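Missing here: one protein chain of the complex. Every other protein chain is in place.
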Amino acid sequence: MEWFNSHLLTGLTFLPLVWAAVGTLLPEKTVKHWAFAGSIVVFLLSLKLYTGYDPQGAEFQFLESAEWIPGLGVNYSLGMDGISMWLILLTTFLSPLVILSSYQGVEDREKSYYTLLLALQTGMTGAFVAMDTFLFYVFWEAMLIPMYFLIGIWGGKERIYAAMKFFIFTMVGSLLMLVAIFFLAYQHKLQFGNFSTALLDLYKVKLDGAGYFSTQGLLFLAFALAFAIKVPLFPLHTWLPDAHVQAPTAGSVILAGVLLKMGGYGFIRFAFPLFPQAVATYQHTFLILGSIAIVYGAWVAMVQPDMKKLVAYSSVSHMGYVVIGLFALNSIGATGSVYQMLNHGISTPALFLMVGMLYERRHTKEIKEYGGITKVMPLFAVAFMIATLSSVALPGTNGFVGEFLILLGAFKANPGLAVLATTGVIFGAVYMLWMFQRVMFGPLTNPENKKLKDLSLREACVLTPLLVAMIVMGVVPNFFFEKMETSVAKLLERTGKVEMVAQTAIRKDGK
Amino acid sequence: MDKLNVIDPSFLTLSGDQLALLGPYFWMIGAALLAMIVGVIRFLPSKWTVFAVAMVGILGGLFVSANQIGMDRADLFGGMMVADGFSAFFNVLFLGTAALSLCASLKYLDKEKLQYPEYTILLLFSTIGMMLMASALDLITIFIALEIMSLSVYVLVGFRRNDRRSNEAAMKYFILGAAASAILLYGSALLYGSTGTFVITEILARISAKGDLMTPVFHLGAWMVLAGFLFKIASVPFHMWLPDVYEGAPTPITGFMTTGVKAAAFAAFIRVFVAFGYGKDLTSAVEGRLHDVLWVLAVATMFIGNVIALTQTNLKRMLAYSTIAHTGYLLVGMIAAPHAESGFAPVAMYLAVYTVMNLGAFAVLSVLAGRGDTGLNLHDLSGLGKRHPWLAFSLAIFLFSLAGIPPTAGFASKYYLLYSAIQAKEVWLVVLAVLCSAIAVYYYLRVLVYMYMREPQADTPSAKDFTPAAAAFAVAMMVAMTLQIGILPAKMMAITKRVVAKL
Amino acid sequence: MMLKWIPLLPLIGFTINGFWYALIQCRPGAKKAGAGIPGLIATTMIFLSFLISLRVFFYLKGQPEDARLVEEHLFSWMKVGDFNLEMALRIDSLSTLFTLVITGVGTLIHLYSIGYMGHDATPGKFFAYLNLFCFAMLMLVMGSSLPILFLGWEGVGLCSYLLIGYWYQDTEKASAGKKAFIANRVGDFGFILGMFLIYTHFGTLEFGKITELLGKSEFTTLLNPTAVTATCLLLFLGCTGKSAQIPLYVWLPDAMAGPTPVSALIHAATMVTSGIYMLARLNLLFSLSHTAMTVIAVIGALTALLAATIAIAQNDIKKVLAYSTVSQLGYMFLACGVGAYGAGVFHVITHAFFKALMFLGAGSVIHGMHEEQDIMKMGGLKSKMPVTFVTFLVGWIAISGIPPFAGFFSKDEILWNTFAGPHASKFLWAIGLFTAMLTAFYMTRMFYLTFMGTPRFNEAAMGANGHGHHDDHGHDHGHSDDHGHGHGPKGVHESPALMTIPLVVLAVLSIVGGFIGIPHHSWLEHWLEPVIPGHAEGAFSVGETGELVLMIVSVLAAAGAIAYAWKTYTNLKSAEARKKKHAKLHEALENKWYVDEAYEATFIQPIYELSVKLWKGFDVGVIDRIVLGFGRVSQWTGQAARTLQTGSIQVYAIMLLFGLVMTLAYLIKGFM
Amino acid sequence: MNEINPGVEPWLVQSFCAIIFFIGLAGVMMRRNILVILMSVEIMLNAVNLSFVAFSRQHADMGGQMAVFFIIVVAAAESAVGLGLLIAMFRTLKTVDTDEIRLLKE
Partner (left out) sequence: MIDVSPVTFTLLAGIAIGCALMVVFKKNPVSSAFSLVLLFAAFAGIYALLGAHLLAALQILVYAGAIMVLFIFVIMLLNADEPSFDMGRSHPVLRAIVGLFCLTLLGFFVWAFKKSEVSLVMPGLFSTTAVDAAGGNSKVISQLMFSKYELPFELTSILLLAGIVGAVAIAKRNLTSPKEGVK
């Protein structure tokens, strides 16, 4: 058991890749079943993380470490805390659904497709468990390759443009982060005598942090650029709509479900504790950008004629919440952000899956092609409604918990911007419900829509876990908070901001 | 005045140990001579006999060299030549390059109807020249080695004798190469004039002992020598010949040149670079300027190489420009090396990795090239992923590696290099380098776009062509190494660190 | 206690009906089912819930005054650091009244719906929604903290959205649902910010703790008055959304697109009064801000007046009732604004009875008239639908404020408080009185046009007419299927017993409901005292005689208005002439003062256009152009640098020479 | 070194070499005829040789002269190969004008 626990993360990370490698030996038509089985196995394995993680224990658990590149001070070290645990679970949870959802839509080069999906899972899991900045960077970049191919090969009409844009945007952002990582490693050598890119070592490095363009400030910007592009934060978001619209359903799901989370995760795991002063300096800059992203994303989403693009811009808006929650720099906001990442990883994939299902039936994503779909696809309509409600953050669904905490946190940090951000609540409802109405309600006039079939059993199986998760996460968020709260608190502690939680309590005591 | 005792017996006698150190050279020279003999025996199938002889020689040398990597430094011929880990490392590199280029050439030559023993023999000779470049410690020996290599390569570039492009490329290469040789040689003369010796260790010793030896003439000489090397490694603005030559040369030779010739030039460059006391704070005033010059050249090289590569549609030419860009990265490593803990190790590693991945890419292109080196435009690759899945996969791996994306060798080595630059406090240089490599990503990926994301066009060869076994072997080896070094780079780093330790 | 079962039972009903609908009923080829079984399930659930509520009420009644509070902790909802939000239910003397109204009136409306929705295609869905609504509404009034209240608050909004757009195939109805939801969201925006302000100043969101803190003068004096005012106004913004006040009332009239029982339950009796509930719940907070109170009172009064004026010119029976609801809600806010929370709550209760009665009555009329909603096409239904007529009559008198019907007491209480209460304002009282007259006027108009006079419809065409109308909804979803095929006579007819029984019950309640709040002996006020502190004796500026005078004034005003209206509409021709005389005014009234259009022009359209500009102009035009610009600049540089690569050896050599010269020149400078 | 033979300043000798070298270099860059370019390369090499010999004399060291010996060999081989290439090129391109061999560019 000891051995099992200390290699579990490696197993979770690389099992999909190995599984995919074995899968290449199988006949073309059976690969999908093989891939599905693999993703289920990985998911079951990952549940061990939940049972094994003790929030009261060490900050990082399931640690494992081996020397990898001593020349660069790089170790192969993996570990996990409450934040990464949930994100890993999200990844392993989405993976079988994504594979199952592709059963019908993908017919061209199936083997490559499922191989890439599994390889992508390795990259994503790896990025979440890496405890070494360099290792993190490796996974971060390696993730791009499968995604690039998924968009570029199985994507829509403008897939090549979108794939290129996706790849280069992300790459450009992350390259400077690598320079910053090296710079930190070198600073570690100057201060402690040896090169190290290990995260826990770099936490200890002291850097000049006064002003916007101090050492910390510049390094923070290098990191923040990478993460902000990934999040994506206004105004660096323009790759997202293109990538989402062109990507195949599975690509969009993974992109929205997991890849965007990398940005938020990067902020809280890397940028915050490494550059506490710079974070405080840039706090309001990012709060402003995040608030703009919320409103801007919502407004632009409102006028999109394409369902996927609409959902994509809604991601910009939703991820704006994540950013302001994080930069509120208090535990309410940060916990809310992490939770919002999970929410967004549940509800947006559900929406993309459903758009994909419509697309598989009608081969169009134009909203105006639809209307009155409820009549022919009532069950689908129910599912779509629930996902929509989750997206508009109705209390009782997961979205509310995240947004509420984030806005509360942000309100404590900067009430003015929080007011701006809260208007997102209104516009969020506007664009989602408007789309819902145009697609689902109204008379069923388009003759092509009259013969649409309702959800098949397979599709229902894909959607049900997500819908259940939306409700469960909305009703019993504590189940999730219990395991992540201490981790968030510890990371915030490193940023050196002791938050003032109950001001009244203090005031009363003072009285 | 006494009679001069010009004959030092120690020069004339080589001990058994020292002879053993020369093993790789003997293997190669023996193979070259034997190939010349068997190549003209009429009743032998020269294609296979010459190939076999050459491979035996190369592999023999490779085996011996590989065993020498860990050894200590041994001066030979009164310090004119050295056998140390560094030379052994590069010998392995050159011999490997030669072996794989030969494998990739086999089918190509049939296709081009160029199956002559001279090709193989010249390849062997040029490899010998490279090996000597990496181990020579004396300006004259370096020059002769350089010429052995260059003369053979000039001819190899023009080996498609009936092709105008090949002829033109050879001629251009020759004229500019000869002029550059002359410049290098003049530099050597000036160095000799200011220090009285050719042996580069001796030069270093003398200028270290007597600082006022570093006169303007010395610096002129040093710079002329460096300029000669900068020409060979094709740094901006001495790079103009490279794209034309690479495009015109037979594809396997282009691969051989981008890797072997370039690595050899860098090996000698490193030796000479060290000898001038650069980075050792001997001449702070000029050194600062030298640093500035190299800094500007490195940035210009990275930038120009990448932006022009962006505009190319011919794959060979695109890779030629990318070679220039990679030279820029290597120059970054050169600038940083004296100040970084790892020294020249990142440069050596980068060269090794670059050799692997670029040779692999050209091996794939050799297979894909139609008669007369046609069919290497981007649109000719449309749908390659379906026509030749494994070749396309290999090329994709090489291109990712060239672009520096994990988990490939190109990533590990590039960032080892940049890491050393950070240690040398060249943060802005590194920032510029990564921005340039971001530009590079675009044109590497564009190839993938054609291979995987476009359907085959009407005029692209549609049939699944047969991939020759030798070339397939070469490509497979390169893929394996690219991934292996990419995933576990530590061993390679340790080796390179060891071989540069006693430069 | 079994508090949790009060909301939980409807939730269970929702689950059963929902799954039945989702898994069985909506499968292709599923057998068409009647409303009986789902209706029975849903009604049973809400009825059981009512019984429990009653039990809780009597339990509370048995307790001493200051112990009339039951709390039930369910589980911890959100716990982040020091922020701990319990999922807990709480019933005190205020919420118990609301639970009774919700479950009681709810039961009746459920019952009624079985009849009304008898031939609907998806009764499972309808009753699931209805149950879900009851659950959410109960959560709203039983929640122990603001977020739980908000959970219910948004939940009822959702159900309202779903039920308004129940006949989704009609784009207009679906849009009405969306409009309701979004208008509510605008209000919720204020609500959320209000909550945040409360949290930052009180450190808690639980009612118990907030009330406790507000009870301590050493705490309240420390509060920043601006912040308190801001909090109150933000929360009130939430109320204007939910309870349809200026400026967000516009959704409620459109909401009449939903089935009539829904209008009765949600848009008259319960949901729209949740704003009053919140004000009453936080009355201690609101009382701290005089500004906020004034705003609330003024807005309430203006809404009452505005809606009443619009109601005069509406011809759709449900629209008239809708505007009347808005107007009555304005009354309630007026009450709260002048500090008479008890009066507000009192009016909530009586209004629930008589307005639900009138809506159901209207539903019965519509049902009987085969989907005809235009009162100009009715008339003389008195004899055709006797039960409906009688019960509607009760409702009419009640709302018009004629004693001793329920509406009189509550309305009078409000007017009295406005005139003489601690925050009295004669001006607002005048508005209130005028509105009461208008109310009596338009109600009489509607009543008369519907039931009295001569029929203005062709009874023979009724069946076909109904059928034709029905086609608009599509065959499967016709909500009240053609009676011609099913049962009952063709033409106008009385509704079945399932529908009339609730009418009768509500009529009785509308008659006697007022007696819980007889002036000076008000049981209600007393009962509410633990939550809403009563006014000290002598708070009123006018004595009992004055009160009596005012009462008479308002009764006379109402009676006068009734008489005037009766007289006007007995002679329809003269009414028409009068209408022509004030054509412009009438047109403005008919078009609801063009408020919708104004919103469209000032908010919706500009934002829409701006969004398009942002997308096309900024996203694609600026950001992408910059990004692609980098690529393009690289390309250009490449192209430019390429041109040097002429292919000429000389040029190459010169570049070599150039490099030498430049570098050497720079190096040589090092010696100088 | 005596009264009658004042000798030559070494820097003058070296400057002479430099002059010859740059004339050669200029020849490489100015002439379009490849044959003449090859000749100019030879001039450059000769200039270097002379420089070596002069330094050799100055340092009283034989190394310079040895270098010249080897350089002469290299020059011979180089011109052989160069002329060979020229012939091969002339065979296909029918010209030795550098301005006309510009198939490969950009």
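Residue numbering begins at 1 within each chain, and the chains themselves are lettered A, B, C and D in the order written.
The rule is short, and it goes like this: a contact is a pair of C-beta atoms (placed from the backbone, for glycine too) under 8 Å apart; a residue touches a chain by one contact, two chains touch by 3 or more.
All of these numbers come straight from a predicted model, not from anything done at the bench.
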Item to check | Contacts of the hidden chain among displayed chains | outcome: B, C, D
Checklist entry - Which chain C residues would touch the chain omitted from the figure, given the whole complex? => result 650-651, 654, 657-658, 660-661, 664-665, 668, 671
Next on the checklist: Please output the residues of chain B touching the missing chain, sorted low to high.
Outcome noted: 1-4, 6-8, 11-12, 29, 32, 36, 39-47, 76-78, 80-81, 115-119, 121-122, 125-126, 128-129, 132, 138, 140-141, 144-145, 147-148, 151-152, 154-155, 158-159, 161, 170, 193-194, 196, 212-213, 215-220
Checklist entry - Taking the full complex into account, what residues of chain D touch the chain not shown? => result 1-2, 5-11, 13-16, 18-20, 22-27, 29-33, 35-36, 38-40, 42-43, 46, 49-50, 53-62, 65-66, 68-70, 72-81, 83-88, 90, 95-99
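Note that only the chains that are shown with their structure count from here on.
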Checklist entry - Where the CA atoms of chain C average out and where those of chain D average out, how many Å apart are those spots? => result 98
Checklist outcome for this item: Chain centres from averaged Cα atoms put chain B and chain C apart, in whole Å, by 79
Next on the checklist: Could you work out how far the Cα centre of chain B sits from that of chain D, in whole Å?
Outcome noted: 27
Next on the checklist: Two-or-more-chain contact residues of chain D, please, as numbers and ranges.
Outcome noted: 25, 28, 37, 98, 101-105
Checklist outcome for this item: Going by residue number, chain C touches two or more other chains at 631, 642, 645, 647, 649, 653
Item to check | Interfacial residue positions of chain B with respect to chain A in the complex | outcome: 342, 345, 386, 400, 405-407, 411-412, 415-416, 418-419, 422-423, 427, 430-431, 434-435, 437-438, 441-442, 445-446, 448-449, 452-454, 488-490, 493-494, 497
Item to check | chain A - residues contacting chain B, complex | outcome: 67-72, 109, 137-139, 141-142, 144-145, 148-149, 152-153, 159-160, 163-164, 167-168, 171-172, 175-176, 178-179, 182-183, 185-186, 189
Checklist outcome for this item: Within their complex, chain C touches chain B through residues 631, 634-635, 637-639, 641-642, 644-645, 647, 649, 651-653, 655-656, 658-660, 663-664, 666-671
